[in-house]
Structures are given as structure tokens and as C-alpha cells.
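The complex appears here minus one protein chain, its other protein chains still in place.
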Amino acid sequence: MKLLWLQKITCNGNAHSFLNYPNLTEWMEDFEWVYHPLLPSTYSLKEIQSDIKECDILMIEGAIDREDSLFLELFYRYANEAKYILTLGTCATFGGIFAQAKDSIKGLHFDKENRLDEFGKFWQKSISLPGCPLQPQVLAGVLNAIKEGISIPLDKMHRPKYYYAYTVHNGCTRNEYFEYKIDEHRFGELEGCMFYEHGCQGTYTHNSCNKILWNSVNSKTRAGQPCMGCSEPNFPDDDLWRTKKNMGIPAKLPTGVPKRAYLSLAGVAKAFKIDRFYHPLMEDESE
Amino acid sequence: MIDTSKKEQKRSLIINGALKLFATKGFYATTIPQIAKFIGMSSGNLYNYFSSKELLAQEILKYISAHLAKEIRKINDSSLSSQEKIKAIVKIYFNTAQSQPEMIDFFLRVYLSNREVFRKGCEGMICVNEFVTEIMIFFDEAVAKGELKNQDFFSAFGLFMGYLGGMVFLNGEEVLNKRLDEYIDDISTNIYNALKSD
Partner (left out) sequence: MSRIRVDLIEKIEGVAEVKYHIKDNRVDFAQIAFFDSRYIENILTGRVPLDALAITPRVCGICGHAHLIATVRALESATGCRVSKKAQTIREITLSLELLQNHFKWFYLSIYPLILNGANRVDGALEPSRVISEAIALIAGQYPHNSYAIVGGISTDITPIDIFELKDRLKYITKLFNKYIIDTDISEFSRCDKLEMMLSKSGDLPLIMQKILNNGWQSLGQSYDRFIVFGDSGIFKKGKSVSTRYQEHLDMRYIEEFKTPNSEAISIKYRGKFYETGPLARAMIMKRSLVKEAHRRYKDSLYTRILARVCEMPLLIQYIYDLIDTIDYSQPSWIDYKEFKQSCSGVGAVEAARGSLIHKIDIKEGKIIEYKIITPTQWNLGNSNKSNPSTAQKALIGNRADAPLELIFKSFDVCSVCTVK
């Protein structure tokens, strides 16, 4: 299976993140890099630019400046050729950080959450893989599924459900503090949930960060950083370290949970001050 | 087989009767036999429904909370502006205080005055959760629309509910110059002015 990895306005983070896939050498035995920005490839970028090479899957990393006609021409050539087009990371999918610089910079099929028609004829063969960066297991898994001819269930933004049907909240080690509405959280501690005060977007961010652990060992929220929603269409929002609230009520609620349901449950949870959650995990237990 | 709707009716009868007695005589001066007598049932039978006087008082509180919540929810679901919603909420509160004074009186004279009765079973605001939830939804939407100023929930909630409770109390003490409903306009305006966005 021939893979072509093209980059535009990017930090290279998805390419580097992919290098961390645990069995990359073995995985690569079944694939050929027509071009990869870091790994040995069959052709040089110059050769890719000057001639049409065969490719099964076109992968785009980085946001696309619509004023960049040279890149667009290159993209069309290979997009017509490819059986699948993958947008790797949030920039290529939704525009991401760099789209905030200029109006003409956008994701391939999206400008934040708005679907664009521009490359509509490629939509049916496109798969969205947002994340800043993308987890290596997600990319390796999707490519494996394509190679094996297994159909991948997609959501309406064409994100593979195997990875994006979950929220970042699923599997976070700080979950109990969310469930029992312990709104005190201090940085530098093992305890506490960042949802109530410190901007954690884990409950409404579609990704598998706490299901497939990062680098096989950890996640940002486990390590006390609020999820910044880096795989969501509107990433990066403003004021990322603070929860936006209306009269103390979180402005954004867990995916699919109606406000009334959330507030009722939170009210009940808050009513019971459960002692355990107010003590450091490492503190001596009193008799 | 127990007829659940009949059981519900009985429950509701007990709650309404007890509510009237608690609200007028206070929690401690009211006894279970008095309540039973008031609604024409035996004390033993009443205990089948509520195992203690404390539990009965807590159920009453939830009942009042649910009643007010239902009314406020209608307002929340309407397309009124936040200013109009404030007026509608004030109206419901005062109308309830006039037509069913025992509801508000119970809240002020039993719930707020005999906290020990509610400590176990009504932790935090759990028994008034439905009512508080609707007020939260009202505030949240009003702030999201930019009509009210963003601030701490309790500073806004205290201003709103403390003000209404205070007026009902004064009304009960018969010191007001006008009927309670005649204050609706002024008080709604005052609340709106205090909470509106800059």
C-alpha cells in the first residue's frame, strides 16, 4: 500500500508523533512511503512535485492556504489519484492554530465546524483525523483497517468512531473528582478535576487520549493539565486555563448531557461532602 | 396489589395537611397525631407513609421545590427576555405566597428556621435541587445571551431569593402598605437593574 504524506502549514508534530508508534518498524513492512517528511521514502519531494507518482492514500498534514496555488495544484493531482485522503491533525482537518493567522488558511474540508464545498468531490473518500497532534495508534490503526479492507464507521465529520466516539474524559484518573463535583483543584497535585475551574474540555472533546494512553504511559489530564480540546473544530479557544461560566455554571457541558440533567446531578453530588475527596491521596489514614 | 394512584393520593393528602400545620404552628409544636387528626386518618396509618416527622418535613420541602420548579421551568422554556422572565418568576413567587401562603411560610418558618431537622437527608441543597436547578438554568441562559452580568451564582441567587423571601416575610408580619402583588413591577425592576449586564 503506497502512502504519500504531504505537508503544508504545520509544526511537523503529527509526523513526529507518528514516529512514536510502538511497533513502527514492523508496521512499515506492509506499507511503502512514496513520500514522508522524515522517514526514508521512495521519492524525494522534488520528484513528487515534478511528476505524478502512484499513491493509494494521500495524507495531508497542516492547514491549507487557499492562496497557495502551487500546493493546491499538487494536492489536486494526488487527490484525484488516491483511493483515500486522510487529514492528519487538527490543522489539516479544521484549520487549527495557524488558521487564526489569515482568513485564507483553513482545513481541507472544514473551516472550524463549517463544512466547505471547495473539495467536495473528495469528501466521500476523506477521513478526518484531528488531534494536536494525532495519536500514532489512531493513524496506524486507520491505515491497517484500510489495508485489510475493513470498513471504518465514521461520524458526520468523517472521524473514525473507533477513536472519536469517546471523549477525553473516558478513563481519566481524576474522574471521581468530576463525578462528585469536587470543584477545588490546585495544580501540582495528584488530586482534583480541572473541569470546574481550570478549563478542562475533556468531557466534550472527542478523542481517545485516556483510552489509548499517550506514549503508552500517560495523558495530559492524568498529569494535571486541562484538556484544551485540541481535536475539536474550534481549537484553540480563548482563555484556555479557565472554565467559562455563566453565574458559576459551566458554559459547556459534557457531550450530550442536557443542562437540566447535569445541574440536577451536580446539585445532588455537591450536597454530599464526601470526606475522602478532600484529603490528599498520599496522606496518612486517620484511625 | 396496592393501588399506587390511591397511595399517591393519600401521600399528597398527608403532605398538604402537614404543610398547613407546620407552616402555621411551626415544626416542633406540630405532632403526628395532630396531623393525622387534621386529615382524618389514624396515626398508625400515617406512619405507614412517613416513618418520622423529620422525613415528612423533608418530603414537604421537596414537594414545594418541585411545585415552584415546574412553574419556573415553564418560564425558562418560554421565549421571554430575561427581564420579562424575572418578572414572571417574581409573580409566581408572590402569587404562591398569596394563594398558598403555607408553601412559602413553610420554606421561611420551618426550613430556614429549623435547619437541624433537615441536616440528615437534605444535605446541601439536595431537597430544593429541582427549584435551584431551574434558577440556575434561568441565570445561565440570561448570562449566555448577554442580558445579565456574569458573576458568582450565589451572589445573584441570594439577591434574587433573599429579596423575595424578605418581602413575603414582611407581608406575613402585616407591615406592608400595599398588597404583595402590587409590588411585582417595582421589585422585578429592582432585581433586573441589580443583575443586568453593563
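Just so it is clear, A and B label the chains in written order, and each chain counts residues from 1 on its own.
The working rule: a contact is a pair of C-beta atoms (placed from the backbone, for glycine too) under 8 Å apart; a residue touches a chain by one contact, two chains touch by 3 or more.
Treat the numbers as computed from the prediction; the structure is a model and nothing was measured.
Within the whole complex, touches from the chain that is not shown fall on A. Interface note: of A:76, A:187 or A:278, the residue touching the hidden chain in the full complex is A:187. Here the missing chain is touched by one residue of A:98, A:122 or A:178, and it is A:98. Even with one chain removed from view, chain A keeps its contact list with that chain: residues 7-17, 19-22, 24-25, 37-40, 44-46, 65, 97-98, 100-102, 132-133, 186-190, 209, 214-225, 228, 230, 236, 238-242, 282.
As a working rule, only the chains that are shown with their structure count from here on.
Here the CA centre of chain A is 46 Å from the CA centre of chain B. Across the complex, chain B is touched by residues 245-249, 251, 259-260, 263-264, 267-268, 270-273 of chain A. Interface residues of chain B facing chain A in the complex, by the touch rule stated above, are 122-126, 129-130, 132-133, 136-137, 139-144, 148, 150-154, 156-157.
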